[in-house]
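First, the structure itself, so that you have it in front of you.
Of the protein chains in this complex, all but one are displayed in their positions.
Up next is chain A:
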Amino acid sequence: METLLGLYHGLTIALLPTNLLYCLVGALIGTLIGVLPGLGPVATVAMLLPVTLYLPPVTALIMLSGIYYGAQYGGSTTAILVNLPGENSSVVTCLDGYQMARQGRAGPALAVAALGSLFAGCVATLFIAFFAPPLAVLALLFGPSEYFALMVLGLIAAIVLAQGSLLKALGMIVLGLLLASVGTDLNSSLGRMTFGIPELADGIGFVPLAMGVFAVGEIIKNLEKPEERSLVTGDISNLWPTKDDFRRSWPAVLRGTALGSVLGLLPGGGAMLSSFAAYALEKRLSREPERFGRGAIEGVAAPESANNAGAQTSFIPLLTLGIPANAVIALMAGAMMIHGIQPGPQVLTKNPELFWGVVASMLIGNVMLVIINLPLIRIWVALLKIPYHLLYPAILVFCCIGVYSINKSVFEVSLLLVFGLMGYLFLKLRLEPAPLLLAFVLGPLMEENLRRAMVLSHGDPTVFATRPISAGLLLLALALLALVTLPIFRRTRDVAFKEEG
């Protein structure tokens, strides 16, 4: 009952004209960057953070979250029509979506992707509305040692479920934590690693770091390769799926939604993992697995539903525990902190209008996105023809102005340069930058909770093992680490991520 009241309250906020407008803006920008390969939600949300300073917090978050789930819709368009994933969460959609387009069935593929996403988005929103409040109550029981353990679990889970070398990802986490410790120490007000630069006393800026690593570094990397001409395949005159398409799709949509909603909850989960897992599941359950990769509509329906569901439920850890599940959500945590709101269980009690407003806006945003994506598909197809060499200078301009406008600090713009180079280096060395950003956001909180826990326990580190909740969380983290080193799991994990090849 309370949930329904909350949702109603949220709808009255989300339906305010300003919020509706920014929800639409977010959905449009999200679709745009989803469609354009080479520009992802992390860079875009980072670029728009400064703009959101001038908006009320609810409006800001409504827009930013619209960008995140909007990108899941847009990403499928590029995957289906051009065989390029617009977002990394649509990598698997390329497999069957593009085959359908080559068979002249681009329309039904796009329609099933959009309708599946709509269904998944609505279910995931209700999932948040019903699931988050009780979790937030539970989180209020947490003391510093539990929080510390929870963040350790979050960081470990984030890398276990991601791609690439485990040791390198761990190294990036520690580097992120180390970068987060730059600046004034709160207890002693002594500067740490500031090189005597006064601007570093407040720590390294979150925005220049995120933009440098994710936008500038990516641009340099993308420019290494000669520009690819995108060829749009298929005729999209007929959008409506056939009866047979519907019959095949709906169970896949249901399974994708369920899987995505659950995987989105996990720290480190979210859109990408959900789509890979959903595709693998469909293929395994199908009676004719040989159809996959040759234009099976289930292969579009399941991952597209799953990535949208996962994108949305990955807000739950942020809103209830204050722990961002992935890099985009970490940026939203940054946006909340810029507005003086500490993400965590207290959001629901102290800023209910923020929580319910954002949740309700997701329902509205998903409906908007179907309208944006289906009837207006031709506009997005036209945008696919923008060449990258005209796009990247514009991205650089927005990054620079964005960073400068936060504090009017020339120093922060120069940090953009440093982190841009570092980001490129990371990409070259195949060091995943996402765990670094996640750790950077969690760093100050982890240190604070660690110190507090140690004061309370009089310097006894066994406190983490003797308090049941924190012990449980740490055991789970250890189990995850152990699991990933097991050869069987390693192999399945690699296979899951290599599905695209």
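Criterion: a residue touches a chain if its C-beta (ideal position, glycine included) is under 8 Å from a C-beta of that chain, and two chains touch if they have at least 3 such contacts; residues count from 1.
The working rule: contacts and distances are computed from a predicted model.
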Absent chain [UniProt protein name; select from "Tripartite tricarboxylate transporter TctB family protein", "Paraquat-inducible protein A", "Lactate utilization protein C" or "Transcriptional regulator, AsnC family"]: "Tripartite tricarboxylate transporter TctB family protein"
Selected residue (touches chain absent from view) among A:27, A:64 or A:216: A:216
Hidden-chain contact residue, picked from the options A:64, A:94 or A:175: A:175
Option touching the unshown chain, where A:243, A:287, A:378 or A:458 are the choices: A:458
Chain A residues touching the omitted chain (full complex): 51, 54, 165, 167-168, 170-171, 174-175, 177-178, 181, 185, 187-188, 190, 192-193, 195, 216, 219-220, 223-224, 227, 389-390, 392-394, 396-397, 400-401, 404-405, 408, 410, 413-414, 416-417, 420-421, 424-425, 428-431, 447, 450-451, 454-455, 458-461
